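Below is one structure, written out as structure tokens; the observations come after it.
Excluded from the complex is one protein chain; the other protein chains are retained at their positions.
For chain A:
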Amino acid sequence: MKTARTAAAALAATAMVTALGACGTDSGGGSSDPAGGPVEISYTGWVPSAEEVVDVWNEANPDVQVRYSPVANGQEAYPKIRSSVQAGDGGCLAQLTLDQVSSFVADGMLLDVSEYVGDAEDLFLDWTWAQVSPGGATYAIPQDTGPMAMYYRADLFDQFGIDVPTTWDEFATAAETVHAADPSKTLTYLATDDASTIAAYAWQRGAQWFEIDGEAWQVGIDDDASVEAAEYWQGLLDSGAIATTKRWDPGFYAELNQGTYLAMIGGAWNTALIEENVAETSGSWRVAPMPTVDGSDATANSGGSAVAVLKGCENPEAAVEFATWLNSSDESLAVLTAPDGGGLYPAVKDAPEVAAADQELEFFGGQDIAEVFDASAQNVNTDWAWGPTYSTTDTGLTDGLASVATGGSTLPDMLAGLQETTVAAMQDRGIAVAD
């Protein structure tokens, strides 16, 4: 019942994109009363339980009142944010996934808040700070990261007689075993509407999609590591050992509940989502490290967010103060990182201490899952950067994955095409790209 309701909400919310231009947000840009009344900051995001944290802040800070408006997810929020910033009414703070920050900066949607951030830089992981400071100036406060791991159904692993794979080779063998035993089930899936996982698989193998080379960008979407990852997954798709699915389709959680997939590989933020949406299978889930390339410990990051300051925000200083508190204070993180709260893996440097609190969950049979994510977070390649037209690339990647799913392309070909269109999109804008 709950699944159906959540699913309905997700679908309806996605559909609501249609209403984007028509309905202006009711969130005014932060405005202060000249008579000395409270400053008002609007904040848009989709972290579960964020409302609770905002209430805590508002209680303690009568002078800076935050108005929170929840949205379903980034796909729904971005067009809305872009159109309202364009219209000069974007509000103050908005959640952006880390991959979008560069694009929003390049499109002139964010405010340079370097002068207000103070020592905040020291609180957050260096690589997340680098991702919210494209070109050197800071535009957002990092919120969470998505160190990846493998969520799996221990009961089904037993049933199929497979051990937890630790390398991608073992993973492929296990996938073949499952598919041979029961063609209606697969070890995992490739989500055609989640571009971030394909990027992450390349990221794990040391790909470098965007790199600053002096005064120009070096684009490597089809570099060797990316093609390696693409060929690996294309091989599994071709043999039928894994299937494609739509991660944000309401049917996805129904599939998870039915045990169609034995495992899902994803960022830490999936914990709260699967706990909520596949409650019927509680107790049979476990978390293991994401498979790695033989001989390497490298993991990857999928997703993760920042709270960005939008152009037009009238009180950037107060906004930055709130965003920093939201993403780094113990009070706030206690709620945002709780598995039955926000379920985030925070972007702060002392994340292991913060996130470790009380994560022995019934849903995961009492396993201390934080350990797995901490280890993963330690092994994320931190040189990854997102390019200034990544919002375009991201859409192209999603379209490309859909085309792979319908047999119109293959993953390696799709990446080659994406390399071309990305370079073209950057050059179209007048952005320097190195050969």
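We adopt the following convention: a contact is a pair of C-beta atoms (placed from the backbone, for glycine too) under 8 Å apart; a residue touches a chain by one contact, two chains touch by 3 or more; residues count from 1.
We take it that contacts and distances are computed from a predicted model.
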Exercise. With one chain of the assembly withheld, which option in "Na(+)/H(+) antiporter subunit B", "Sarcosine oxidase subunit beta", "Sugar ABC transporter permease" or "YeeE/YedE family protein" matches that chain's UniProt protein name?
Worked result: "Sugar ABC transporter permease"
Exercise. Given the contact definition stated above, which residue among A:60, A:181, A:279 or A:432 touches the chain not shown here?
Worked result: A:432
For this session: Kindly state which of the options A:71, A:92 or A:106 is in contact with the chain not pictured.
Result: A:106
For this session: With the full complex in mind, choose from A:250, A:291, A:312 or A:412 the residue touching the hidden chain.
Result: A:250
Exercise. Of A:56, A:130, A:402 or A:416, which one is in contact with the hidden chain?
Worked result: A:402
Seminar exercise, completed: chain A positions in touch with the non-displayed chain are 7-8, 11-12, 14-20, 78-79, 82-83, 86, 102-103, 105-109, 134-135, 137, 192-193, 212, 215-217, 244, 246, 248-252, 254-255, 258, 388-389, 391-392, 395, 398-399, 401-403, 405-406, 408, 425-426, 428-432
